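Quick one: the structure is below, questions incoming.
Note that one protein chain of the assembly has been removed; the remaining protein chains are unaltered in position.
As written, the chains take the letters A, B and C, and residue 1 is the first residue of each chain.
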């Protein structure tokens, strides 16, 4: 039992000092019938590292590793190359094993990191202020809708049909309990976004419009008209970014008038990890900061006049305000925020722009080559590193057929919108800097086969 | 050029301050004909991490990984399981990127680690004092022979035929230049060691006897008679340990009268790494400490009366004594010594004993099973985790035949002693805690086939 | 507990103390202050290289970004900036955390290594199911042990942290009540509860009322019974509680709550103190979140990421969130919106994109397998032993208000 410092001798002498006859004595408040008298059913005894490695290694071996095959999946999680120094830094015990920075004297490292992270996020998203992270993009999206309700005191949110269907699901779940009304729709395989529908739907009950940018089909569109229309009606624009690398090339939602910009930060520093942990980005206008959920690190001056950092505006939070808090979130995504911040520091503006350009150029190349396959059409007009194809066959079986040839060839809309026949032939393909020339050649050849 | 902090603007302004017109100006001392005016021939331009990972990853893929197949190689390098926390600790920047601890004020961490390492090594080998590490076992072995010469002022070393042939080669190389005489022999496939021959060879010119324990065939024998004989003739006993895990089960050479005990520490904390970096262990009697090569950390008291650590007895070393130093060694194996020390701390006496017992029990099991194969004989009488088989066929082709079946089935004596027909059928097999039951089954089946 | 080695210890450098360079070994030079990234970085510096690649025509329309203004650093500067910052933190790896309601425990590096196996770290959440069977197996295996350890009926794996788990539990409760057409409006929460409890109940649309505590720091059963009625949806209890005490009348509380038609939510943040010794399922609990970042050794990371699976009673299981993993003959499959109904789920919906904190599941399972049945039980015992030892040791020195209430479980006030 390598993790336990006490020896049996230690235990006996401690019991003696406490004055207890046995360990059982200390559990005397637990009713007899709730005490387990034997080991947990079926769980083997403690195991060596080697044995644990073998058991978990055997499971890991059952999975097809993204990095081992031509890989083109996106739809809310992107495979980017993370520099080795990022992983090194987040493994430093002082970051990895630190507690929540409630005691600023012993947490200046974490606090300064969060402070820097917030500024990076705010600048990236084009906003004035950002928080210290949320769980992920989908929960941040829902929190934004709730925040818009609190700000506007209106209960109807209009969701773009380009919003990630999982994000829509999460919002629907929450709305069911909070009583918010959600106006939702499924996308169509069309180059144009549903901006017109959104604008037309705004009414006096509308708290916010929620758009994703780039959207689930990879489409990008100027958000200014929607922002203007929303603002004219006293509503807010919430923008959702699931691929923050895009903002190294295309305008930030905040620059186009979005009032709250949330995002999934996984692309930068975090990695795929089968969906989590990820890191939710949350930014808004300074005037709304008191309605913002989550933690916020701020600068202050310590007793000696030195600059220092603290968690600030805590009166928004559950540990002070309890049932009146802006959110129940407590533990957020600290370490992923650190990873994001380190990777972003390594990139800087120069690196991020180059990274975004490479992603875009690769994606354009792949889009051109795949849409030259007979029967395959490119749906998008504009896009960043992800686009949608209309195949001449159903995309879901096509994806499985590609797996047979050791290619992870995209996300089928059939997987995301099961039962929606109008989307069944849609295949969403993401192309990042990690895609090699050979990967593209293989994808093209395999898609040509399965698209027959 | 991610590793270089200067921007072009920085460079220009620095040149201006220096008063140089160009960088070339600063290289003006280099004669024209020795200045490269273009990039290094054939070397590509700087590359991304991703690209480097792909290039090196492609090479790594060409190798058969020990952990992926049944693996039974030893002969001076052993595959043990290293706890994950060891690798974590040695990657901490404060250890990994620290300089040699010449300035004790900023190197107390390294110095205390070395101090603790020395005590661990001394206790493990059964000696009074140990140094802060050598390059590896083979160079430590040669240094021990040189040290015995300095102590006894005699120039003849008698090497056991059980000493690793690479260690013998290194000693021969060095002896050629130093003028030492070496008495060497090749082993025979016999259960008995050459103790009798060694004792009989001792004469008044003998500086030392060098024995390996366990030896290259895995044999173990009481060293006391050799030590007594050597001491009676005014010579020293040098013992070489290439598998320090053995000393968790069997007596330490120092306990049996060895005067200098050197070893290869790789087994503990370091890993296989295709032969290096490893860590040489070097321990001796307190009375010989001034003849010891290499660095030594010692305890002292600082200006405030607090305990501290420094490099001590530096007058033995080249940076003080130059050509009169006990050795030319400078950089040693600091980080590997740290890995050894961390792993040894995790083990402690209790863990090391258990580890050694498991190794032994597994090896006995494998020896029994393999020697039951018709025509296969176990050479050893006593052994720890490594033993020698006499096959009915030549072992070298047998090893290659096993590779064809994805088994790394031991080291053939034909590889170590090419051209020595009497050893050609010898196969040395090491069995550690990393060998699974299935590995044993596979080895037995495969050896049965190739031994026909 | 950390007696010097009795066998004595002797420096190996015999003449060490004769060394006379008497410098100060204190590490004063190692106290570093660190400027802000925005003070040292610049827009044209970067720590990432790319392989040159010609860019073709753009497909971004007129959306080109003009200002961005993100400072960059070279790689050595970046490593230094963060290494120096890290040194301004205290952390478990540096010493004990004798902290409030959070169990801060050792985070084994084996867990980190396991979570980084490419087969777990480098797989996409939307990969076709046949390509991630091992990932589903991992989730299912962890779920199995969480159920066994708690004696509950099922577990919802997707919640992202403790508070998110609370939400999952309360939403399950509300969904179950709604399913039986029973609209209730109040959730009772003890005053001493963690702030997430009332915040969660309020978020789920409930009014929050206090449960009174006795002088011994426990739930006042009589007062609770008096308050229960047809308007009470649930009672949220922290057990072992925030004062470090086990609620001895937990079963009676549960029975009273159930008798009144309400459900019992247990805040399991302190589960560490009873894991392997007590099964919450035997205490009549309907839902409890487990902080993997507290009880199962996944790192706290300076405030996350966490992971908050919620174990559920049979009554609540049909309402568990989507998606979840199900084992069938051929392997594992993910139950999502598409097939939930066929599977007999009345799920209240999805709480999060994808499957929850996979990276934390790997670590938690690595920890559970490492400790095994004997080790986990020992964890609870040692944690209770340590807490009582500290309590008794401090009694003479400090005022320990609940010292005579009974043994404390994992922490002491």
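Basically, a residue touches a chain if its C-beta (ideal position, glycine included) is under 8 Å from a C-beta of that chain, and two chains touch if they have at least 3 such contacts.
This is a predicted model, so every value here is computed, not measured.
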item: Residue of A:43, A:129, A:144 or A:227 in touch with the missing chain, whole complex considered; value: A:129
item: Of A:197, A:306 or A:324, the residue in touch with the unshown chain; value: A:306
item: Residues of subunit A in contact with the chain not shown; value: 1-5, 7, 9, 45-51, 83-85, 87-88, 93, 104-106, 108, 115, 118-119, 122, 128-130, 286, 289, 296-304, 306-310, 312-313
item: Subunit C residues touching the omitted chain (full complex); value: 2-7, 9, 25-27, 29-32, 36, 38-43, 49, 69, 71, 75-77, 79-80, 83-84, 87-90, 92-95, 106, 108-109, 370
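Simple rule for what comes next: only the chains that are shown with their structure count from here on.
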item: Chain whose mean Cα position lies farthest from subunit C; value: B
item: Length of the line joining the C-alpha centres of subunit A and subunit C, rounded to whole Å; value: 19
item: Approximate Å spacing (C-alpha centroids) for the pair subunit A, subunit B; value: 47
item: Geometric centre distance via CA averages, subunit C-subunit B, whole Å; value: 44
item: In subunit B, residues with contacts to at least two other chains; value: 2, 48-50, 83-84, 88, 93
item: Residues within subunit C bordering two or more other chains; value: 42, 44-48, 50, 73, 75, 79, 83, 108, 110, 112-113
